[in-house]
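The structure is given below, and queries will be raised subsequently.
A single protein chain has been removed from this complex, and every other one stays in its place.
So, chain A:
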């Protein structure tokens, strides 16, 4: 199963500061290949920052991170780190809260862009793959539309297809449904669930508790820049170990 012989993600004493303020403190965690992990926690807990460090969108301030056997650490030179991050990104897909589709490109162009530019595969092959992925997220008939003609839910499904186009070994989801109208959330969650069943390694930052419970194998609960608790989805939701987690779950219950 694991083609790297290592966990998909492993962090050692990972830390992150923004202008002196420490937002992540000594994070030690692993994500196994094929595992679906949800990162939960109140706003400002550092969960999105942590996720964004997995593919180098945030620089690390200290410690070490290893993704798919490629490691980045604070002692490397900037140049070395950038090189490693570049390699990590080639086999990592990311889905953003705000979709971030390219507005000047059609749906299909959005999906195949990196195939053509980064992987440099022939156009016809890229288009075949792109259409296959759009079909998978149920949007093949929209392939020649521009993103602004699509609903938020549809845009996010295109963004998922775009991330999958690079045939990643790891998918990162940064609050994929937080910017959506409530009635559009389910169609996106359905696509992510379907993906989880294919054995894709996924890390999901989310506020959708029901969804996390259903889709995740394991929960990492964060608060104030540290991992407070981790455990199987079942353990975390039925028998949270810490007071902080219990409080969080109660709050979420009230909100929903």
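Simple rule for what comes next: a contact is a pair of C-beta atoms (placed from the backbone, for glycine too) under 8 Å apart; a residue touches a chain by one contact, two chains touch by 3 or more; residues count from 1.
Here, contacts and distances are computed from a predicted model.
The subunit not displayed here is recorded in UniProt as "Cystine transport system permease protein", chosen from "Cystine transport system permease protein", "Menaquinol:cytochrome c reductase cytochrome b subunit", "ABC transporter substrate-binding protein" or "3-oxoacid CoA-transferase, B subunit". Interface note for the absent chain: among A:15, A:66 or A:92, the touching residue is A:92.
Looking at A:19, A:43, A:75 or A:148, the residue that reaches the missing chain in the full complex is A:148. Touch with the chain that is not drawn comes from one residue among A:74, A:166, A:226 or A:249, which is A:166. Although one chain is hidden here, its contacts on chain A can still be listed: residues 55-57, 86, 89-90, 92-94, 96, 98, 100-104, 113-114, 117-119, 146-148, 159, 162-163, 166.
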